[in-house]
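The other protein chains are all here in position, but one chain of the complex has been omitted.
And now, subunit A:
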Amino acid sequence: MSIIVQSCRNCGEHYFPYRLVCPACGKASFTDVEIDSGTVEDVVRTAADVAIGTVRCGPRLCVIARLTPTDLRPGAVVALNHTITDGADPAGFVPARTPGLQRKETYIQ
């Protein structure tokens, strides 16, 4: 399991949500890459007992994820998925791009 994020073909920087132009190098050619896991930076629990956290995947990439189990603490490493998992293993759900907008590759130039 993994999540799909955007990678700049020119400089290799990763982004989520997707960009139109790479803010690091200014190019507009991207490809998709898979990210398996990340580290919880901070986490809060909502009134509905949903745990929402910031999960860091790289120096310039972090995602907002729904964390399970809900008692995860900062520093925990979680597997990242585009689907909700009910298992006991630390996991983060990151909703994917809507299908109508998904493309394998993007060429704007």
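Assume a residue touches a chain if its C-beta (ideal position, glycine included) is under 8 Å from a C-beta of that chain, and two chains touch if they have at least 3 such contacts; residues count from 1.
Throughout what follows, contacts and distances are computed from a predicted model.
For the omitted chain of this complex, the UniProt record lists the protein as "Acetyl-CoA acetyltransferase", which is one of "tRNA N6-adenosine threonylcarbamoyltransferase", "3-isopropylmalate dehydratase small subunit", "Acetyl-CoA acetyltransferase" or "Electron transfer flavoprotein subunit beta".
The residue touching the chain not shown here, chosen from A:28, A:52 or A:79, is A:52. Touching residues on subunit A toward the chain that is not drawn are 16-17, 23, 42-48, 50, 52-54, 60, 62-66, 93-98, 101.
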